[in-house]
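Reading through the structure tokens given below for one structure.
Only one protein chain is missing from this complex, and each of the others stays in its spot.
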Amino acid sequence: MDRSIRVGLNGYGVIGKRVADAVKAQADMTLVGVSDVSTDWRIRVLDGMRIPLFAGTADAVRALVDAGIETAGGLEDLLGDVDVIVDCTPKHIAAGNVPIYRDRGLKFILQGGEKHAVTGHSFVAEANFETAVGRDATRVVSCNTTATVRTLTALKRAGLLLRARGTLLRRATDPWESHQSGIMNTLVPEAEIPSHQGPDAQTVDPDLDVVTMAVKVPETIAHLHYWAVQMTRAAKKEEVLDALRASSRIVLMKDEYGLEALNTVKELMADSGRSRSDLYEVALWADMLKVQGEELFYAYMVDNQAIVIPETIDAIRAVTGREVSGRRSIDATDAALGIGGGFFAKPHPRTPSAS
Amino acid sequence: MDRSIRVGLNGYGVIGKRVADAVKAQADMTLVGVSDVSTDWRIRVLDGMRIPLFAGTADAVRALVDAGIETAGGLEDLLGDVDVIVDCTPKHIAAGNVPIYRDRGLKFILQGGEKHAVTGHSFVAEANFETAVGRDATRVVSCNTTATVRTLTALKRAGLLLRARGTLLRRATDPWESHQSGIMNTLVPEAEIPSHQGPDAQTVDPDLDVVTMAVKVPETIAHLHYWAVQMTRAAKKEEVLDALRASSRIVLMKDEYGLEALNTVKELMADSGRSRSDLYEVALWADMLKVQGEELFYAYMVDNQAIVIPETIDAIRAVTGREVSGRRSIDATDAALGIGGGFFAKPHPRTPSAS
Amino acid sequence: MDRSIRVGLNGYGVIGKRVADAVKAQADMTLVGVSDVSTDWRIRVLDGMRIPLFAGTADAVRALVDAGIETAGGLEDLLGDVDVIVDCTPKHIAAGNVPIYRDRGLKFILQGGEKHAVTGHSFVAEANFETAVGRDATRVVSCNTTATVRTLTALKRAGLLLRARGTLLRRATDPWESHQSGIMNTLVPEAEIPSHQGPDAQTVDPDLDVVTMAVKVPETIAHLHYWAVQMTRAAKKEEVLDALRASSRIVLMKDEYGLEALNTVKELMADSGRSRSDLYEVALWADMLKVQGEELFYAYMVDNQAIVIPETIDAIRAVTGREVSGRRSIDATDAALGIGGGFFAKPHPRTPSAS
Partner (left out) sequence: MDRSIRVGLNGYGVIGKRVADAVKAQADMTLVGVSDVSTDWRIRVLDGMRIPLFAGTADAVRALVDAGIETAGGLEDLLGDVDVIVDCTPKHIAAGNVPIYRDRGLKFILQGGEKHAVTGHSFVAEANFETAVGRDATRVVSCNTTATVRTLTALKRAGLLLRARGTLLRRATDPWESHQSGIMNTLVPEAEIPSHQGPDAQTVDPDLDVVTMAVKVPETIAHLHYWAVQMTRAAKKEEVLDALRASSRIVLMKDEYGLEALNTVKELMADSGRSRSDLYEVALWADMLKVQGEELFYAYMVDNQAIVIPETIDAIRAVTGREVSGRRSIDATDAALGIGGGFFAKPHPRTPSAS
């Protein structure tokens, strides 16, 4: 077997900490360390997790010393010791880091808050893994775009997709920051139609005919997408479900499961022993899905904190060239994270929470 | 001038109390009294409002006496003294009252919680006022259906409507009952697609090609509808806006107003001096509306407590035959309720809150 | 009768617009105009309300012209035409305006966001109206402090108050801004105990022995206070209720009213025809109140948007010297705003919503 891929992580926030868990769960990867600038509880847990911490900036070095938090060095030290860096810093910060990575000739992966142009490649594993193989960098697209591309790609591969019109209900903020950036007892429509997710999906697959409208809703659990799809032809419902089942990252929910709302699906993730109660899959209500002639209607839930984690793992394998087959990378990632086989499969023995 | 229409009201709840205010604001109507079965604060205000109370049932007679609340008689007494009864009792209760009204040969109006078949006629003023004229009864359709029919009728009259696909975000419960029937930090999709609003719109206008999907959201202010419409042809945005402006009950909001979300629109209603901060109109974001070839996308807000109030007033005129022209009834209702001319028109001197 | 007091208003926000309504409802006051710097819906309604608008700053002059909104002049013009200015600008802005008012020798009233030292006098009508008579300025204390002082003053006057310890649940944000400054599915304790409301109450009455703890809660309707009071002696519950009844601005709620939660009380205000559904009174659950030996426990609701409005009206009469008796001013204000006699009294013929 090859040497383990040495992965560095810049930014230990909502995505970064999940990438850390997931990297540790992969047989072919090693988490070298994490770089951050904070000094609060988020950073203080790293010692207990036995994850080396690197100070992200000169200011952070001083702040961490003052706070009595041990570090293994600075960002430069981390960068010098890894094959690839995953940048999970807040939106638009990563673009500023890119020259540092490029100067070192270091492979890097950005998240969906950055623009496509920064890397010139946008990534969803089932749609375009192969085009990222060996590149210097790619961008894992945002949670909403990832879900959109996963589902539309499944329909497209079955020859069913003509065009898709979606309404995206976006959770207003993440749970950890809901004490300072929430909305209350209201709905906040995005000022522009179409919203940016349609064009963003086209950075992954320019052939998708997709228009989205988006609205912020007062909950913190997950996004919820509603779609009206024009199919290429009339199709049976079972045919559509089969097309969706072809993706290991879409899970179909039956009414008999009693998963009526976002909160119950999230509780199921906790009950299933998933690390941080994370839902990596697009969770689609199968009995609710409706075919009406050439039209198709459905809704699914998107865990905005978790859905891009398996994609990020796959992106690591692609840019490092460790794997050239999307299918094999996806299978490896799925096995390590307990994805696949629906919601009631036996959990894989090597779940991230056991690490 | 004709004798005032003598209106009775059965059920003084979220809709009933607004109908009461609105009837009192009409020059051609008299509110004879209100029938209800409750004994709490909702009923205790009636005395201060100088609205006669009639006990809805024999049990209610005793309960009201025990609570020391004065009544003007029972439901039968009210029915004997009116030209028309508006039934605003809770969902499915009204159907049981219908035989009583029919036995007396009394004209009656039901609300959207009842089935179309109970009256055989479903009502939205701008769509089908004339077909209700002189009937024994009609049903004012629900808030979501009213908004759907208003907007699609406007597009249809301009020759633009081919078919419409909507996603309806429904407020989870009304403010007054939000301490006992809410949802928290979740979204609850309706189990079936299509949701019932599409077929319900067709009870008013069978020619509408409309499909809806619905989801309960954790707020109490209003519903929010998103639509993707296939037009009969490519059209200019201004042409679409003109089609919508033709309805006095659709109000267009510009970005410069700063009305970014449901809560700000509701605050504007309070600031405008509207009774109970009610929004009678469909409030549509004009700058957000997008035309893309033959496709049209837009979103609007629906105040579920208020939108059916002007329709109910018009329905009273229709079934009693007091008015045979929808346009004239609508104008009268609008003037009395301060509807029309956009959000920043001078309020009509005779608003319901002044009664 | 004396000439009407000419009142100017600087800041037409959540408090300012209510002060405007209330001033217009007083027989002895005239609202000369309103000064503000915004150009959005909040300002655009003024024309319909027939309230003259004055541009608050030079920048505002330009912005209002650009927006096509007519003004009657600038702040200086307003100040030159009034007997007293009520400053309702956002927290800490008012302190900067004070020199302008002082230079003109103009009487002024600040709100509770400013420090006591700015005026040297802090005002709650039932506690210290008389000490404000003829002063150049006073500060109407914040909503939480006003409620605290009203209730503790009532207990003190009955000789019952030894010391009071309160837990204050604060609504996280106001409804109109809940789309941008909310909290979601969490509680946010104030970092310091005691919270500032205890010392703030002592700026009105230094003899009060009061300690408060405060926490932000995810709702927008009202504050809720819980108190544990050490009395000077054992007392009967009825004696305590009588002490509270002595204030016209405390209203007692019985269980039979069915007012179980904040939202139902707010709905009652709408049902009662109160302008903006405002609750001016401290609304205290009478059946819940508990006397246990020398200890007293109770809870009440505070409408943070409305409770200081009657105090502000009284403060106008005090500083202008129009009235020297707190009792007479309070009675006049109460009559004009429909306060007094409990929740189910007949509304006063001259309510602000009728203006």
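Going in written order, the chains are labelled A, B and C, and every chain counts its residues from 1.
Keep in mind that, in the parts below, a contact is a pair of C-beta atoms (placed from the backbone, for glycine too) under 8 Å apart; a residue touches a chain by one contact, two chains touch by 3 or more.
Quantities reported herein were computed from a predicted structural model and do not represent experimental measurements.
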item: In the full complex, displayed partners of the excluded chain; value: A, B, C
item: Contacting the left-out chain in the complete assembly, out of A:G134, A:G273, A:G293 or A:G321; value: A:G273
item: Option touching the unshown chain, where C:T186, C:T203 or C:T333 are the choices; value: C:T186
item: Option touching the unshown chain, where C:Y12, C:W41, C:W285 or C:F343 are the choices; value: C:W285
item: Listed residues A:A27, A:A67 or A:A234, member touching the removed chain; value: A:A67
item: Absent chain, residues of chain B that touch it; value: 172-173, 175, 178-180, 182-186, 188, 218-220
item: Residue numbers in chain A that touch the chain omitted from display; value: 17, 39-42, 44-45, 47-50, 67, 175-179, 184-185, 256-264, 266-268, 270-273, 275-277, 343-347, 353-354
item: Sites on chain C contacted by the missing partner chain, in the whole complex; value: 165, 167, 169, 183, 185-189, 191-194, 211, 213, 215, 217-222, 224, 226, 228, 255, 260-263, 285, 287-290, 292, 295, 297-299
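Operating definition for what follows: only the chains that are shown with their structure count from here on.
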item: Intercentroid distance (Cα basis), chain C paired with chain A, Å; value: 48
item: Euclidean distance of C-alpha centroids - chain B vs chain C, Å; value: 35
item: Distance between the centres, which are taken as Cα means, of chain B and chain A, whole angstrom; value: 43
item: Multi-chain contact sites of chain A, meaning residues that touch two or more partners; value: 183, 185-186, 188, 218-220
